[in-house]
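Certain chains of the assembly are absent from this excerpt, and the rest are unmoved.
Lettered A and B in written order, each chain numbered from 1.
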Amino acid sequence: MKAATDMCRIAAYTGPEIPLENIIVRPTHSLLAQSQHANEAKLTVNGDGFGISWYGADTAPGLYRDVLPAWADENLTNLCRMVHSRLFIAHIRASTVGETSRANCHPFKFGKWSFCHNGQIPHFRTIRRRMLAALPDHLFEAMQGTTDSEMIFFTLLANGLEADPAAAMRATLAQIGPAGDNGPIKITCVFSDGETLFAFRHATAGNAPSLYASGVLDNGGRSLASEPLCGTAARWSAIPTDTICAMTVAGVKTLDGLVAA
Amino acid sequence: MKAATDMCRIAAYTGPEIPLENIIVRPTHSLLAQSQHANEAKLTVNGDGFGISWYGADTAPGLYRDVLPAWADENLTNLCRMVHSRLFIAHIRASTVGETSRANCHPFKFGKWSFCHNGQIPHFRTIRRRMLAALPDHLFEAMQGTTDSEMIFFTLLANGLEADPAAAMRATLAQIGPAGDNGPIKITCVFSDGETLFAFRHATAGNAPSLYASGVLDNGGRSLASEPLCGTAARWSAIPTDTICAMTVAGVKTLDGLVAA
């Protein structure tokens, strides 16, 4: 049903076309390395699946997800070496409960959008029916899995992600409502329409899962990552909370003010 | 979302404890053989997963499901050789569309019940929201996949399967409603509470997927199968439509009259 807070790792990139491996495999502290020895994660195990969405000539992103631990997958290393992309998002998932299935692996995809999430709605069980009922038919039918993460994504789409990401996020947080008794809501997510990388961090208490924006990389691109990818940029700055950050090659800006109080 | 009519194979058994393989692997026309050369199926490919539920000392059945084609799975052949059971249901699934996941493999399980299905609600897309909304919370939360088959099972449970299987089936068919424009509803299912094997066939037009009840097997047990399992019983008779058949070692009887008009 859910992955516990801080247990996933995210890396994303926008800039000149590069092999996926330049972000996912090659940096000293790459996403692959983080999946085995994360410095800032509570659990050092990230073995419940991974996924990549990447953009090319098509509007719709490519999507590659599997339930095997990332470090055991020769397909992944080949894909990362051969596929070049100007914008991509990668995610490694850990979950201590429930079944692992491809449908529950991030990123999720709908049309031109892809989305991944690190965090948790601890009381998701109590609001899932209500949120599912609020989706319009075409989004309800497109959902494949059972995670809170996928529900946040589809609710964002229902709330007008295309027209106004900040307003969509405000409406989505309102629908989720206040935290329940199981603990604070924590949401750190990265998503894209194929042109811009959006990042958002939020926690009703405590810290939202970490997410950093790189400065300009050696090759002129920019990156987002749960933990700085050593050796690819001098400067990494923490994504602020409660405001959507929009990253393009030109830079990072925040969208219209606070998304949540 | 669904498996097309006639594309799955079912075999079930009740009687003295036997190794699962005596039904699933050993008969000349075993379930495993049927998965590769089905005589009565439209498609000769049954390669999208399989599963077994079996009953022992516990009330809750054991469940083993995987997405690999049955004939490639050494675990399955070992399990079938080593595990003995007094009542079990096995299913091989084929689907030409959509993703294969364990959560969509039959049998489905809830408490002491397990259920598998061969057939299709072609207009399931248009009634899924309504049926999902009608489930009580504890059943809503227990659903793991997205198939029409799992929905039929949980709706049966919601409609009082425990107290009155025939009434539950009538109510469930009423909730499903008339066939849509995509073709007739076809339901052939086998389910159990660990004591009795229930079988049901129904089609709004054309033939319901085949299902046969054996006479007394060599070892004193009885069996249900999509196609007769050669060499295990002299006589196999087709399960009638629109009435629930209840099979125990003692014999097969129909429950209270017609389930559907």
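A few points about this structure:
Everything below uses one rule, namely that a contact is a pair of C-beta atoms (placed from the backbone, for glycine too) under 8 Å apart; a residue touches a chain by one contact, two chains touch by 3 or more.
All figures in this text were calculated on a predicted structure; none of them were measured in a lab.
Here 2 of the identical protein chains are placed; the entire complex in the file holds 4 of them.
In this text, only the chains that are shown with their structure count from here on.
A straight line joining the Cα centres of chain A and chain B is 39 Å long. In the complex of the two chains, the chain A residues touching chain B come out as 99, 101-103, 125, 128-129, 132-133, 137, 140-141, 144, 146.
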